[in-house]
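Quick one: the structure is below, questions incoming.
Missing here: one protein chain of the complex. Every other protein chain is in place.
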Amino acid sequence: MNPSPNTHPMKRVTVVCEKLAREAVLRLLKEVGAHGWTLWEVEGSGNQGHRLADIPEFTNIQIEIIVRPPVALELLGRLQQDFFSRYAMIAWETEIRVIRSEKF
Amino acid sequence: MNPSPNTHPMKRVTVVCEKLAREAVLRLLKEVGAHGWTLWEVEGSGNQGHRLADIPEFTNIQIEIIVRPPVALELLGRLQQDFFSRYAMIAWETEIRVIRSEKF
Amino acid sequence: MNPSPNTHPMKRVTVVCEKLAREAVLRLLKEVGAHGWTLWEVEGSGNQGHRLADIPEFTNIQIEIIVRPPVALELLGRLQQDFFSRYAMIAWETEIRVIRSEKF
Amino acid sequence: MSPDVVSALVANLLSPAVLFFILGVIATLARSDLRFPEPLYVTLTIYLLVAIGFKGGAAISKAGLAVVWKPTLLAMILGGLIPLGVYPVLRFLGRFSPVNAAAISAHYGSVSAVTFIAATNYLKQIQVPYQEYASAFLAVMEAPAIILGVVLGRMGESSGETMVHTLRKAVHEAVFGRSVVLLLGSMIIGWASGSKGAEMTAGFLVSPFQGVLCLFLLEMGMVAARRFADLRKVGVFLLIFGVVAPMAHGALGILCARWMGLDTGTALLLATLAASASYIAAPAAMRLSLPDANPTFYLTAALGITFPFNITLGLPLYFEMARRWTIPLP
Amino acid sequence: MSPDVVSALVANLLSPAVLFFILGVIATLARSDLRFPEPLYVTLTIYLLVAIGFKGGAAISKAGLAVVWKPTLLAMILGGLIPLGVYPVLRFLGRFSPVNAAAISAHYGSVSAVTFIAATNYLKQIQVPYQEYASAFLAVMEAPAIILGVVLGRMGESSGETMVHTLRKAVHEAVFGRSVVLLLGSMIIGWASGSKGAEMTAGFLVSPFQGVLCLFLLEMGMVAARRFADLRKVGVFLLIFGVVAPMAHGALGILCARWMGLDTGTALLLATLAASASYIAAPAAMRLSLPDANPTFYLTAALGITFPFNITLGLPLYFEMARRWTIPLP
Partner (left out) sequence: MSPDVVSALVANLLSPAVLFFILGVIATLARSDLRFPEPLYVTLTIYLLVAIGFKGGAAISKAGLAVVWKPTLLAMILGGLIPLGVYPVLRFLGRFSPVNAAAISAHYGSVSAVTFIAATNYLKQIQVPYQEYASAFLAVMEAPAIILGVVLGRMGESSGETMVHTLRKAVHEAVFGRSVVLLLGSMIIGWASGSKGAEMTAGFLVSPFQGVLCLFLLEMGMVAARRFADLRKVGVFLLIFGVVAPMAHGALGILCARWMGLDTGTALLLATLAASASYIAAPAAMRLSLPDANPTFYLTAALGITFPFNITLGLPLYFEMARRWTIPLP
């Protein structure tokens, strides 16, 4: 009746950044070997002011990427090194447990 | 002055799937006894290709459900058993601490 | 080659509430000293019924705020004290690790 | 029923706008997956308010402020007085708590722009002329009842905030809220840019207007039908109130119009405004200023009962009254 | 090719609608960042379905149900029969598994509303009259093939769900799905509200229609071009099938039209419906009812091959057939 699923530890990396960085971030995800991503548009406020969600050029996106822990490290490192000085951006990681770990 | 809130451990289950699965997933949530859910549309890429957010039939949704730990287990189990072979879908759980635990 | 990023523990507070509460919550964020926030519109269901995402006055928003742990405590406490009786709302915190901790 | 009433009723029920409203109701009740995305809802609202405001402004500039200010002021007073009549009924006949009675009163004194637009549409359908400047009535009738409702609801209640503070917020909300900015702003623009402005924008603000209204009423049918599930929760009194109140206010509106010497078409518009209940501005204001009032009561009554009633049966009824009690435009 | 075919072809390829479709294809292939937001896509769909349904309903009320029901029933039967012919071809010539053959059959028996609208646009472009009531064909041809496809696909398959249960879901989906609700609903409204209703909404549902279609085909060009990457994956058989099947079904449609005595323009519309493959309703239904069928096959064939073929080359071809085999409206 009650199936007990196998869950596996994984990292979720979240990036919130201006939409302008979209293509560059997606390229980076390919480079570090992420197998997928999920993305949506958000409004936000931070050091670099309030970014409303009305003009596509000035809006923000949030990207979530589920990866194995070493890939998370590599991804965050590359973001810190190459992206943080150029773009309005924040990034963090969370510990999660997934089912179907073979997908990531 | 500084009110100290009571926070309680709970699980957040996140499901990212094609929009087509929407009604089926919401029915499942009722069955396993979740008291609420939050949902929005996302763009995504995974094993089954890139799902743009332009045609409703082909887009993705992300659903977040806060539940007590045993319900999370049951939910993930049912997703693994009945949904993963039929739909483009990933799911994971995160540990969180809520206020107003009586709601979940 | 592989840059190792410095990650720092931080709290992410998530609030899901009716859009009506938007200005009041953003004011509260300023008061407790959050340095930024990210926000988007969601559809949801909870104790107070199903909130579709079609009429702005009746829809929901999800707000995520990255803050230092004591600020998270203060924020959740204030939400519990002043907001929960007035608005359809849930809130929780998650432990995360950020890069660029000086931003928060 | 006299043949006139019947034919007025049929004319309304067979107008595309009302039929699309009914289609929306049916789609929701049949659990269809038809749904309008929020940006489309917002766009349709912006369009309808801008169009009705602009045309109203152009009409004011034609008729002259001298002609317009008196009926507009009267309309404003009418909207402000309605809550004073409704409150005791709800409080003592309906046995609602003071704060709930005040909140519902505010809704019925304030107005619904879509119901007003449906009334103009109905007059076009049955080819009865009216004064376009009547949208000025719409613009001034939204706020007063809301503010009065807040005052009524806060009297005798000891809250954290002072009444003055609450009122100041409510007034700002009522004056700089989206709908008033769009409606009043477009009205001033229509007035200032005159006939040349009206000509340049007619291809957008006039020709597609009736059709866009159909689309919007399709959505409103879905929105209203979603409230039907709550009809059981509100009690028999409110069900009856939701139908009787608009009829009483409609009649009151006709009497005022008659007293002012307004023509039949314009009288129908004033009656419709009086009869209509706000379901956008008033609920938002009540949630912020009278948070203890129960939304199920006022939303179900305004959106689930009065709005569908007005759109379908109310309009021809008020028109029949107007036809008997006033004289048409030549 | 005869000069007539060439000029029909050129007329279609140089129509703004087709050129915008091609622009969409080019923009995607050139990796432009042009993209339509989902709410715009949904809005354009709602608009096109409501407009075509409403005008169809008005035309039915003019022509009378007595005239319309027979060709409509025939169109419905035609749509239901196509899968029976397509299935064995895919199964035995194409060597597809039963479930894939059934799913693809369902797509080709069902219809694409956009292709139909493009055909009406083409007839306007070349100034050939047609019966507006033909949108009734569109309304009734969506569901039958989908239901039949599900039956074919589930025969001999032992699934958890019973066939009856699957069918019940598929039928509900087909009858209360968005597109049918909008199309049939608007058709009934157009029929009920008569010529006065048509007049009131013409500024929205008629005058901008051709231009809105251009915008939508721009988007559909981008959507179709995204499927081109999968063309390599589906095999040569399906590539050929995606072009030959619509031609065969188009010819069949013309023959039916001739048999019914339909005029040239209306015959083209029936042929286009027969030739078109569904890429919205059918895929959704297959995912739910035949989850084991491979979407790459049916989506690539319907959206990546047949849709672009019909829009660009198919329409003038079917018109040439119609011109030879039928007689025009006076």
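Letters A, B, C, D and E mark the chains in the order given here, with residues in each chain numbered from 1 onward.
Everything below uses one rule, namely that contacts are C-beta pairs under 8 Å (C-beta built on N, C-alpha and C of every residue); 3 or more make two chains touch, one makes a residue touch a chain.
Small disclaimer: the values here were computed from a predicted structure and weren't measured.
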- Task: Going by the touch rule at the top, give the shown chains the omitted chain contacts.
- Result: A, D, E
- Filtering E:Gly64, E:Pro88 or E:Gly211 for touch with the omitted chain leaves E:Gly211
- Query: Any idea which of E:Leu40, E:Val89 or E:Leu262 touches the chain not displayed?
  - Reply: E:Leu40
- Task: Check each of D:Thr28, D:Ser135 or D:Thr201 against the chain that is not shown and name the one that touches it.
- Result: D:Thr201
- Item | Those residues of chain E which, in the complete complex, touch the missing chain | 14-16, 19-20, 23, 26-27, 30-34, 36-40, 43, 121, 124-125, 206-212, 214-215, 218
- Item | In chain D, positions touching the absent partner | 37-39, 42-43, 46-47, 50, 54, 176-178, 181-182, 185-186, 188-190, 192-194, 196-197, 200-205, 207-208
- Task: Could you please point out the chain A residues that touch the chain left off the display?
- Result: 20, 41, 52-57, 59, 85-86
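Just so it is clear, only the chains that are shown with their structure count from here on.
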- Neighbour overlap between chain B and chain C returns A
- Based on the averaged CA atom positions, which chain is farthest from chain A? D
- Message: Among the chains here, which has the CA centroid at the largest distance from chain B's centroid?
- Response: D
- Task: Report which interface contains more C-beta contacts, comparing C-D against A-C.
- Result: A-C
- Item | Between chain A and chain E, centroid-to-centroid distance (C-alpha), Å | 40
- Note on the structure: Whole-angstrom distance, CA centroid of chain B to CA centroid of chain E, is 36
- Touching two or more other chains in chain B are residues 40-41, 53, 94-95
- Query: Of all residues in chain D, which are in touch with two or more distinct other chains?
  - Reply: 35-38
- Task: Could you tell me which shape the graph of touching chains takes: line, ring, star, complete or other?
- Result: other
- Note on the structure: Listing every touching pair of chains gives A-B, A-C, B-C, B-E, C-D, D-E
